[in-house]
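Mind looking over this structure? Questions follow.
Apart from one protein chain that is not included, each protein chain of the complex appears where it belongs.
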Amino acid sequence: MTRVSLIDLAGAIVVVAVLALTPMLLNSNYLTGVLTVCAIYAIWAASWDFMSGLTGRENFGHSLFIGAGAYTAGFLATVWFANPWYSLPAAVVIAVAFSLIVGFPTLRLRGPYFALAMLTASAIMQRLCLIFWEYSGGEEGLYGLEPLILSPLHYYWFVLAVLVAAVAILTALANSHWGLLLRAIRGDEATCQAAGINVTFYKMASLMISAAFAGLGGALYAHYQLQVSPPLFSVVVSITVIIMVYVGGIGSIYGPAMGAILLTLLTEMLRGFGEYRLWIYTLTLMLILFFLPNGLIAPLWRRLAERLR
Amino acid sequence: MSAILDVQNVSKRFGGLTAVKNVSFSLAPGELTGILGPNGAGKTTLFNLLTGFIPADSGSIRFEGQELRGLAPYKIVNRGVARTFQLTRPFLGMTVLQNVIVACLSPRARDAHDKEARAQQLLDQVGLGAKAGDAVETLPYGDLRRLEIARALATKPNLLLLDEPFAGLGSSEIEPLAQLIRRLHREQNLTILLIEHKLREFMALVSRVIAIDFGEIIAVAAPADIVRDPRVIEAYIGRTEAEHAPA
Partner (left out) sequence: MLQILIYGAVSSAIYAMLAVGFTLIFGVARILNLAHGAFYALGAYSAYVFTGLLHFPLFIAAPLAVLLVAGFGVLMERFLVRPLRYSQLAVLMITLSVSLAVEQGLFITFGSEYRNVPSFVADKISIGGVDIGGQRLLALFAGVLVLSCLWLFIQRTRLGAAILAVSQDPEAAQYMGIPTNRIFSIVMAISAGTAALAGVLVSPFLTVQPGMGLLPMVKAFAIVIVGGLGSIPGSILAALLLGYSETIVAYLISSSWTELVSLVAVVTTLMIKPSGLLGRRAAF
């Protein structure tokens, strides 16, 4: 079992401190907003990595859970006028429900087919939002959500806290016997069965945990943007998250989180490139797949940690 | 004493091919039995049927009085039936110890408090104790066999099924492994059923041999007698040229 070393912990504290203090010191609402989105993407990336990075079952439809969480928040706000704080647990519940419904028939499929089936599910969900426009608001979606916390800076700190909690929980799980089992499932499912492990249960459970955090992030995003729309279910969101994970280093949890933050920042800086951004993402993915399949951030950190030892 | 494993009329067809045909046999508790047969006789298929990896078309498989047919493999393991695979597929990217710990996490084995200690103990039992921290990719073939056995033992089986444990081993590796099996049988009073197609290993190890050819049982006898059984001789002389019945 990998234990989190003191150096890892120190590094994490430094990173969190920098992330927390920078917008306060620079006193920029714009930067706070960007970093809020960074943190939310980090939650999504870490949640993806927990399931897909560990079990090797890459999920090309993560946006299904993201959108589910976001639209839950949207419905609660616009249909039931509920207290916005109820969105968070509700989003988790709905996202987990989705994972149960979709995971059940698809988890027994082999890698690429599972990936495609999840992609199909999210694409269909996106389509459904447009078909049932009377309920979902169609192309424009739902708007008029209320922020959870009025001060952008305080909301950002809240989201950051959720991110830290998410990474901590997921890392703890990944380093525990749970993580060992998930990695074993990636290794060889038949041998796992022969070892007495209920493979389906663990795959399902890890998908549900992944969905829970993704949905939570979705709700946080909804209360940041104050509106939700169908592109949240799109394959672009799914693949963006996957690219972030690959840049960060698949399987490390913290790597994808960092990768998400860096890539989102990069996207903002490249805003001038407008429509070419997706091409840059795509190019990045291709470069990573060809030259750095283990990612950039996690391997770099591990080497740095060795030096500091 | 009632049988620990009672197999009745188990059959399996794959399309037009009957791989296992009406096989019936039983094992008494604590027996060390061998299943002998040339390649393609249906031995591994039988194992897969007994352990739930393939569903049987018909028949009944009762272990400790309870029906196993139709259960998922992991459930059968948790009833107390463990197996090894002919082609060892360890969990890559992990250490030898971690490979065994996985099996210690099964419901049947889970009550042990310190999984790492138990896993280390199991590795010591099979003679891999010193290599616990090594990456599993560095294990030589013979050691992978021992790892398989450690992994199977981790689930606290009452019945152990070994699928061609000696396949691919060099002559110097066979006897130590046979001794390990003998020792486990004696010390833990395990019921063991093993598949082999090399007769020599059987002779010294098992007390009873079930001979199979073309999916059917053709003879059941003590090792000394089985080599004289005409049907067994015909099955071998007609099939393999490598290992055949010593006089």
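A and B label the chains in the order they appear, each numbered from 1.
Keep this in mind: contacts are C-beta pairs under 8 Å (C-beta built on N, C-alpha and C of every residue); 3 or more make two chains touch, one makes a residue touch a chain.
What you see is a predicted model; the values in this text were computed from it and never measured.
Undergrad: When the whole complex is taken into account, which chains on show are touched by the absent chain?
TA: Touch partners of the hidden chain, whole complex considered, are A.
Undergrad: Can you work out which residue in A:Leu21, A:Ala172 or A:Met286 touches the chain that's missing from view?
TA: Among A:Leu21, A:Ala172 or A:Met286, only A:Met286 touches the chain that is not shown.
Undergrad: Of A:Ala90, A:Ala117, A:Ala166 or A:Val228, which one is in contact with the hidden chain?
TA: Answer from the full complex: A:Ala117 touches the omitted chain.
Undergrad: Touch as defined at the start, partner being the missing chain; which of A:Phe60, A:Tyr254 or A:Trp301 qualifies?
TA: Answer from the full complex: A:Phe60 touches the omitted chain.
Undergrad: What chain A residues would touch the chain not displayed?
TA: Residue positions of chain A that touch the missing chain: 58, 60, 105-106, 108-113, 115-117, 119-121, 123-124, 127-128, 130-131, 235-236, 239, 242, 275-276, 278-279, 282, 285-286, 289-290, 293.
Heads up, the rule we're going with is that only the chains that are shown with their structure count from here on.
Undergrad: Starting from the mean Cα coordinates of chain A and chain B, work out the distance between those two points in Å.
TA: 44
Undergrad: In the complex, go through chain B and note every residue touching chain A.
TA: 51, 53, 72-75, 77-78, 82-85, 89-94, 98-99, 101-103, 105-109, 115, 151-152, 154-155
Undergrad: In their shared complex, at which residues does chain A touch chain B?
TA: That would be residues 1, 177, 180-181, 183-184, 187-188, 190-199 of chain A.
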